[in-house]
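Here the complex is missing one protein chain, while the rest keep their positions.
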Amino acid sequence: MMQRRPFFGTFVTPGVVVAVLFAITMGMVLQFSVRTQIPGSLDVGGLTFANFTAMLHPLYARVFLDTLWLCVLTAVISLVLGYPLAYALVRSHNAFVKSAILIITVTPLFLGEVVRTYSWIVVLGRNGFVNSLLLDLHLIAKPLELLFTITGVTIALVHVTLPVVTVMLAAAIAHIDVAYEKAAESLGAGPVRIFLTVTLPVSGPGIVAGLTTAFAWTFSAFATPQLVGGGKVNMISNLVYQLGLGNFNFPFAASLSVAGLALTFASIALLRMALRPIEKVEP
Amino acid sequence: MSSMPAKLIPVPVSGPEVDAKPRDVAVRLDGVTKRFGDAAALSEAWLQVSRGEFMTLLGPSGCGKTTLLNLIAGFLFPDNGEVFIDNALVTDVPTFQREIGIVFQNYALFPHMTVADNVAYGLKARGVARGEIAGRVADVLAMMKLTGLEDRKPRQLSGGQQQRVALARALVIRPKVLLLDEPFSALDKNLRGSMQVEVKEIQRKLGVTTIFVTHDQSEALSLSDRIAVISEGRIRQIGTPPEIYRRPADRFVASFIGEGSVLRARLDRIDEHLAVARVGTTQVTVPAAPLSGLSPGVLVDLFVRPEKLRLGAGDAAFEGVVSTAIYQGDRVDLHIDAPHAASTRVLMRIPCHEAVPQAGSRIAIAIGDTDATAFPVGE
Partner (left out) sequence: MRQRLSAHALRWSGRLVVLAILGFIVLPAVVVGIAAFNAKALLTFPPQQLSLRWFVNAFTYADFQTGFRNGLIVTLVSSSIALVVGAAFAFVLDRYDFATKRLLETLLLAPLVVPHFTVGLGFLILAAQVSMSRGYTVVVLCHVVLVLPFVLRSVYISLRNLNPKLELVASSLGARPTRVLFTVTLPLLAPGLFSGWLFAAILSFNEFTASLFVTGQKTQTLPVAMYNYVREYADPTMAALSVVFIVATATLLAFANMFLGLGKVLNVEHAR
């Protein structure tokens, strides 16, 4: 009966179009990853797995490992810093404080990678904020090399993922019924114990969501390692750019993307399996 | 043996018999079934509502009464059976073409429109002329005592006012059927009482066929012309309030409506329409329909209303010990333990001016020999 589902056709068709478009682009990437490159042209040759075997070269393996390591490091640090922030955001009684924390935390999300990353160059550079401060306080003799190092890139990446991890944790904490904590309190538990035995475990699903999101976002990062890493610290994203846009080696760039995606999904699956005990907690 | 009372007319449960002239039937359901997945929310529902009648669909939550209402409204389409409104087949007709008016429990007033716009909505949708809209809206607001509130938004109104607006909105379009889905559940007790009276008066004055859904049996008994008792997706009985109260068709209806005690009785005699059940030396006449298939001599459960029990002397049916006496203002409720004679605690009511037995005292109880029903044991 047409009347039972009014608008169905009209409303679902645009979505189908976009979904198909996206599927086609991903299909192209997949398809190109198994073709040979014809140097100097945008056309591609026959089927081959050469692109994937080429990735086993230590140069590229290094990039894969660096990427994974940065993802893990960033996710963990974001979690540790994000939790207190999320807790304060949800549990503070002052509406102004809540709004302030929310705006401050969320604004970086909308600034775009270039602005965010560029600011860190000013902070971490040879003549930047950190070095000037430490030199003036006579804590160091000569400027620290923070740019173009894993440390610098990590700091900038944490800055990028912290907002989203905080928001996800806050969403989880917000849905914990305060009654649980009040009950624990009435039974004689102190604030630290309440936190460790009630709040933290019940926010388990939020923690897992935050970690996996931070992991996935860090993997996608491009501008940050590109600018702060300056070519010395490369993630898979930077390689894809150099090879895809720089050399027009679409096939290899595509295979890097595919391998990277596979790696990310595998890592996230492993992560979730490892974290299953805390994810299963029902608030 | 007491003389047989006048022949008891058997009460139809629910089936394809016609009990009103076709012209006067406003709503008709023929064997309507609705399934959700594997579970049947409503099975084989046969129902006829006469024009101008106040019909209540009564049952506990989840029994299917709201499903039935939704099927009449057109929010759901049946898997089997047909739905008729004013003798026109509407089974596949969508809601906006059915000319019904509905009031929901939470009123569902459009929050972004004023009272006047809410009430005028249906008229605008039907393309009524602007001048006429203003007049009809003013009339119905006056009838619902809402004059002066035209420009208020729903959130600025009290619960009772919101309900009147919802009612006004449904009535102004002159619907063929008015559907009320537990409209009073959200109101406090006092407001509920006065709203019930008001709605009944308006319904009578306008003569609009009304189908009312509730789980509150006392509300159903006091407001309805007829009641359809529903449980687990099936209509158990359709009848006037006295019929439902005095002649429940099955165990569910008997226990859901009003209060009563279940006494152990023995089936003495059974024929086509009537049967006789005995408690002690007292014989009680009951309808034969619920006991069909049983032979004399078996145990049956005799269902007796509290007002049909009285303190007895020589004519006592059984004895019991008073457990509690609860003062109710106009009467006293006695809760009596009589495990050998009853499978539940016995409830009887005595007027305050009579002597009230003390808790713990042993009393003899007599049964009035009319208006009782018996069912097979442990149905």
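As written, the chains take the letters A and B, and residue 1 is the first residue of each chain.
We adopt the following convention: a residue touches a chain if its C-beta (ideal position, glycine included) is under 8 Å from a C-beta of that chain, and two chains touch if they have at least 3 such contacts.
Predicted, not measured: the structure shown is a model, and the values here were computed from it.
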TODO: Consider the whole complex, including the chain that is not shown, and state which of A:Leu79, A:Leu146, A:Val167 or A:Ala184 touches that chain.
DONE: A:Val167
Task: Contact partner of the left-out chain, one of A:Leu144, A:Leu200 or A:Ala216 - done: A:Ala216
Open item on the list: Using the document's definition of touch, tell me which of A:Gly152, A:Gly204, A:Gly229 or A:Gly244 contacts the absent chain.
Closed with: A:Gly244
- [ ] Check each of A:Tyr60, A:Tyr118 or A:Tyr180 against the chain that is not shown and name the one that touches it.
- [x] A:Tyr118
Open item on the list: For subunit B, which positions touch the chain that isn't shown here?
Closed with: 73-75, 94-102, 104, 106, 108, 110-112, 121-122, 125-126, 169-170, 173
Task: Interface residues of subunit A (partner: the chain not displayed) - done: 3, 5-8, 10-12, 14-19, 21-26, 28-29, 32, 42, 81, 84-85, 88-90, 98-99, 101-108, 110-116, 118-123, 125, 127-129, 132, 159, 162-163, 167, 170-171, 174-175, 177, 190-192, 216, 219-220, 222-223, 227, 237, 240-241, 244-245, 250, 253-254, 257, 260-261
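Here is the rule we use: only the chains that are shown with their structure count from here on.
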- [ ] Could you tell me the distance, in whole angstrom, between the mean C-alpha positions of subunit A and subunit B?
- [x] 60
